[in-house]
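For this depiction, one protein chain was excluded, whereas all remaining protein chains were kept in their positions.
Then we have chain A:
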């Protein structure tokens, strides 16, 4: 069998990004381009004359800013977290520039403190905030509905259904934002961000910054100042509702079959049109505030009204409160996408029609959970943690979350970015009798540490925690595709930027100098000894690993290895490293002299994928793993 040499094939190249940048000359107006929702938004941001764009990466939103950074005449940055990115965009909008900010759904949880007061000040330059909901959980820790923010913060929400609409609504969003001096939320979902469709693009129109106007009653939110702005916000609500009622983004398709009419938004609208081509459909593009009267009139033209919205029943609840009879989450799921395969049976049932025959059941095939890359610098850390007994490991979000999986099973909690710190401290302070002797370890990546982890560490030091922190500095935001951050020494364009010194940083947060270790995670004995020693000391220790993610240009491949079959005893030590270049070729059960039955695992290394990191070589006692003889022809091994 042939193994997937993942690392060899996907490469995050800064150089490529730089050369892309240099090569960019935006496609001319009226071109029809095959663009993802993210690319379409980026194009629209540029065309709208936006001058400042900021974001923190997060799937499925990341490519918006990545693409924006390739356009000329626009300042873009990777911010350290979503709150800062929104604040940068707010400042630019206060200065009268058009500005843009984007994030994944959970990013707004972080940024919302700024958002909730921004709604009182409003903006001068147009501000569009794109929030990407990972409906269907393709790579997130939860599923949430960002349309709530529109209700919570009294802001307009636009919901595109595909790339063309994402492009148009972004541009419309800037105009709207400027006209009503209110930030506009563009609610996207994975099924827009990552779907490619045809987009007809237009001309860029520059928008000069109006300049910051000193106006403390507007920009300084003291209690007295805010108190005066709140009634204005309520006034604005009325204006926004009237706009939604009249908006060309809310359109009715008069279908012939009046038995069921639909109110739908986002990609769900596409699915409704596809599945019920003859049904009347009211498409909500400007979905908050809800155009209640428009919907009431529409409801009167159909027998039954069904609201199709991903995820929460927001529109539905408001319609019911307004006395409009409708169905929604009684017949449709409140989790995941409302794709045709979900809609079809639900509506058939509602109409008392035979439910379309179930498709053939899928074949049962093993799962393919994501794995760490061949030679990933995190492998050695988890190999080591898996061998240390009596520890609880507070994890965080990044590639290293995969340490919770096989073969390591060495991560015990994950909640939100940066949470490993506070949770570790809480596990320490809240320990029960049964975990009296447990050591607490926290694992966090460089980007996550800079995003929200620093504050937690400061708290831990200040409050006398007993935690060993592993700070995995792989010089990249690995999980989202190798973006730069203040720890990488590069900016968004790949240009040199000041690089934070993690050892100095944690020292200045109060960690004792002798409790800080910077080491190479490929040196297993040192790693093992340092962790084992530090967990015994009842203080905060920080162990920083300093080898790069294998998918960035800083990573240097070494000579690959192979296994000498005759020497391999089947001990399985190398398998525990978890490197995907190592394959078990044969298992054998044997009875040891002690009478114990053990399973031997004989292995092979996929030499074409191996980068020679030595991790598996170190625990191989019989020295069965040796440098590959590269003069032999490459062969495909099948078994």
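The rule is simple: contacts are C-beta pairs under 8 Å (C-beta built on N, C-alpha and C of every residue); 3 or more make two chains touch, one makes a residue touch a chain; residues count from 1.
Methods note: contacts and distances are computed from a predicted model.
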### Task
Consult the UniProt record of the chain that does not appear here and report its protein name from "D-amino-acid oxidase", "Indolepyruvate ferredoxin oxidoreductase beta subunit", "ABC transporter permease subunit" or "FAD-binding molybdopterin dehydrogenase".
"Indolepyruvate ferredoxin oxidoreductase beta subunit"
## Note on the structure
From A:197, A:255 or A:289, the answer for touching the chain not displayed is A:197
### Contact with the hidden chain (one of A:50, A:270, A:290 or A:346)
A:270
### Message
One chain isn't shown here. Among A:224, A:361 or A:621, which residue touches it?
### Response
A:361
### Summary
From A:399, A:472, A:506 or A:544, the answer for touching the chain not displayed is A:399
### Query
In the whole complex, what residues of chain A lie against the chain that is missing from view?
1-6, 8-10, 32, 34, 136, 138-139, 162, 191, 194-198, 267, 270-271, 273-275, 339-341, 344, 359-363, 365-373, 399, 402, 406-407, 481, 551, 575, 578, 580, 582-584, 587, 599, 601, 608, 634, 636
